[in-house]
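Take a look at subunit A:
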Amino acid sequence: MFLIQRRSLLLAAGLSALLAAPLMAQAQSDTLRVGSKIDTEGKLLGNIIVLALQAQGVKVDNRVALGNTKVVRTALVAGEIDIYPEYTGNGAFMLGDESNKAWKDLRAGYELVKKMDFERNKIVWLEPANANNTWAIAVRKDVATANQLRTLDDLAKFAAGPGPLKLAASAEFMERPDGMPAFTAAYNLKLRADQTLVLAGGDTAATIRAAAEKTSGVNAAMAYGTDGPVAALGLVIMQDPKGAQPVYAPAPVIREEALKRFPVVASTLAPIFKSLDAETLQQLNARIQLEGVDARKVAGDYLRSKGFLK
Partner candidate 1 sequence: MIEFQNIGKSYGGVRAVEGLNLHIELGELVVLIGPSGSGKSTALKMINRMVDHDQGRILFEGREIYSFDVRDLRRRMGYAIQSVGLFPHWTVERNIATVPHLLGWSKESISQRVTELLTLFDMAPELFRQRYPHQLSGGQQQRVGVARALAADPAVLLMDEPFGALDPVTRTALQLELKRVHQTSGKTIVLVTHDIDEALLLADRIVLMNQGQIVQVATPLELLSSPASDFVLDFVGRSDLGIKLLSLKAVEPLIRQTPAPPGSPTLAQTASLREAVAILAAQGSGVLSVLNAQQQPVGSLHASDILASHAHVRA
Partner candidate 2 sequence: MRLKVHPVLAVCALLGLGAAWLLPLLRVAPNRLMSGEPVYLASVLPGWGWSLVLPVFALLIQPSSTGGTFNKQPPNAISSQLRVAALPLLIALGLASLFWLAATHAQQVAQTQSSLTRTSLGAGFWCLVALAWLMSLDAVQRLSASSAARSGVLALVAAPTLLLLAIGVGKDLSLLKEYVNREEVFWLALWRHLQIVATAIVPSILLGLPLAWACTRRSGLHQWLFPLLNIVQTVPSIALFGLLMAPLAWLALQFPRLSQAGFSGVGLAPAVLALVLYSLLPIVRSGLAGLEQVPVAAKTAALAMGMSERQIFWQVQLPLALPVLLPGLRAAVVQTIGLTAVTALVGAGGLGSLMFDGLFSAANDLVLLGVLPIVLLAMLADALFKAMIAWVQPIGFSDADASATPLAQVSGRIR
C-alpha cells in the first residue's frame, strides 16, 4: 500500500513538472531575465528593455511586473533575475548612505550608486535617463487655490493649522526614510494618523484618484515627478524648493556576470534611456494610465517612433 503512495507521489511530481515545463522558462545561460517593479513606469521601462534587447537578438525571459522594490531588488541580488530598471535615488536607501549630499544631484548620485553597488554586489548601473521621478505630494487644485498652497512649506503650515488635509499614500512612501520622513525633516510636515490613508501597492494612480474623488475625505496624494495623470485629474504638485528628496533618475541595473554574457546590453540601452526625459516619461505614463493602453504596446510604439526598433 505504501508502494502505491510513494509511486503516486513520484507520479505527481513528475506530472506536474511535465505540465509546468512549458510554463517555466528555460533559465539557461543563453537567456537574459528581465524584471521590473509593478508600477506603471516600472512596466514601461521594463518592456522597453525587453523589446530593445529582443530586437538585438538577445533571448529574453520576460519577468516584468515582478513585485515591489524589495522583491525585485532581492531577486536581482539573489540571481533570480539579471536586469531591471531602478532609480538612482534608491541607492541612498539600499546602500545605506542617505546623508550624502551627492544624492541631490543627478550625475553625482548616479556615479555614487554606480561605484558603491559595483564594489559591494558586482551590480552594474547603466546610463540613466535625464528625468527625476522623485516622490512628490500633489494637492487638489481647488484646495490649493483656496488656501494658496504652492510649496511644501505652505502645506506643512496648512497641515498643522486649520486643515483639513488628508493624504493618500503607499506604505512604502510613509515608511522609507527618503519618503515622507524626508519631507518631515525638511519642512516640518507632520501628519497625524487621521490625516493619512495608507493604500496597498505603490502605484500613484490609486492615490491620485482618491484625491480627485475625495474618497474618505482625501484631498492630497502621493505622486511621482513623471506621473501622467496628475494635471488631468485636477491636482497640482507641491514644489520642493529645499530639495528634500534625492534625485531619482531611472537607469537599468544589471548583474556583472550577465553583462559579460550580453555585452550588447549597455550600448543598446544607453541611447534609449538618454532619450527619456521627464516630459517624454510623463506622456508615456499618461498613455498607459489615462488611455489604458498596455505598457508593452506603449513601449513598442515609442521605440519605433524614435527609430530604435524597426
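Selection criteria: all candidates are chains of the complex that A comes from, given by their letters.
General observations
One rule holds in what follows: a contact is a pair of C-beta atoms (placed from the backbone, for glycine too) under 8 Å apart; a residue touches a chain by one contact, two chains touch by 3 or more; residues count from 1.
All values derive from a computational prediction rather than experimental measurement.
Among the chains 1 or 2 offered as candidates, the one in contact with subunit A in this complex is candidate 2. Within the complex formed with candidate 2, the residues of subunit A that make contact are 1, 4-5, 8-9, 11-13, 15-17, 19-28, 38-40, 63, 65-67, 71, 75, 78-80, 201-203, 205-206, 208-209, 212-213, 229, 232-233, 288-294, 296-297.
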